[in-house]
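One chain of protein is taken out of this complex; the other chains stay put.
As written, the chains take the letters A and B, and residue 1 is the first residue of each chain.
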Amino acid sequence: MAVFGGRRRDDNPALPPGQHLTESFPVLSAGPSPSISTEDWEFFIHTETGQTHRWNWDQFLALPSEDITVDIHCVTSWSKLGTGWKGVSLDTLFAEVETGLDFVMAHSYGGYTTNLPLEEVLDGQAWIAYEYDGGELEPEHGGPARLLVPHLYFWKSAKWVRGLVMQSEDNPGFWEEYGYNLHGDPWREERYS
Amino acid sequence: MDHLDGNVLAGPTADLFLFEPTTTQGQCQSCADIAMLGQAMVYGQPMGFVARCRNCDNVLIVIIERAGQKSLSMRGLRWLRVADRAMNDRI
Partner (left out) sequence: MTTPAAGWLTGSLARAHPLTASARSITFTVPGWPGNDAGQHVDVRLTSSDGYQAVRSYSIASAGPGGEIELGIDRLPDGEVSPFLVDDLALGDTVELRGPLGGWFVWRPEQTQPVQLIAGGSGVVPFIAMTRTHASVCSSAPMQLLYSLRTPNDAFFRDELSQPSATARTTWHYTRTVPPGWSRSAGRLTAEDLKSKTLPPEQAPLTYVCGPTGFVETVSRALTSLGHAPDTIRTERFGGT
């Protein structure tokens, strides 16, 4: 009799509980891929004072960038190790931003949202990435630019990111509103609320 | 007028929740397009099923499946029109 094993068992210490390795890069999206030209692209951070900090594509590319190599973990149970990105640290983008609020809502072109605590996107934990694996970020993977927060499940790394809005409460984003975890730490298996 | 208890819904919903969803018509809350759910555009798998309006991309329905439970949001639908059983058999 054939015994179904599934892909669940993998004792690689780099894998959080319940995850399996993949070599491919599965595409998951809650909606159609928006098509955004870099001419029209902008990124903003909006604070409680009503102030909006904006960068167009050229201004964004002129910021200091970093090469990032990280493991990524999707809540649907695949993990991909040692992925290479290039992007701008949120520390750089928040350098001039003054806010007293503790949470951010990431907004994407196409309407997607996801919520994050501010302290988890600072101190070298998050980037706006615009290159993947040495090439420009493909639209299906979130290009021209996406949020990259590798220590949380990958739905937090919003594709086609457009801006961050500071919020006083940890209000839920798109998937979070329908029952996914507000925080989403893969090492604590925070998949659902 | 006095209200009734929710228990009274048992009858009408018993029939209502047996319908075949894909051939049931619904109206988009956002653009008023009327279509069968089978005509919606579904994204989001395998995290969930995000059914969007074929006309305006508005999210009609979200279904999240996890061990032991399923959750359903129908926020983007104004209504569903469920044909009686015999009618539904003929679309």
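Worth a mention:
The working rule: contacts are C-beta pairs under 8 Å (C-beta built on N, C-alpha and C of every residue); 3 or more make two chains touch, one makes a residue touch a chain.
This one's a predicted model, so the numbers in the text were calculated from it and none came from an experiment.
Considering the full assembly, A:Arg7 is the residue among A:Arg7, A:Arg54 or A:Arg188 that touches the omitted chain.
Touching the omitted chain from chain B are residues 18, 20, 22-23, 36-39, 45-46, 54, 67, 88-89, 91.
Mapped onto chain A, the footprint of the missing chain covers residues 1-9, 22-24, 26-27.
Definition applied: only the chains that are shown with their structure count from here on.
Of all residues in chain B, those touching chain A in their complex are 41, 43-48, 50, 52, 57, 59, 62, 64, 66, 71, 73.
Interface residues of chain A facing chain B in the complex, by the touch rule stated above, are 28-32, 75-76, 111, 155, 175, 178-180, 191-192.
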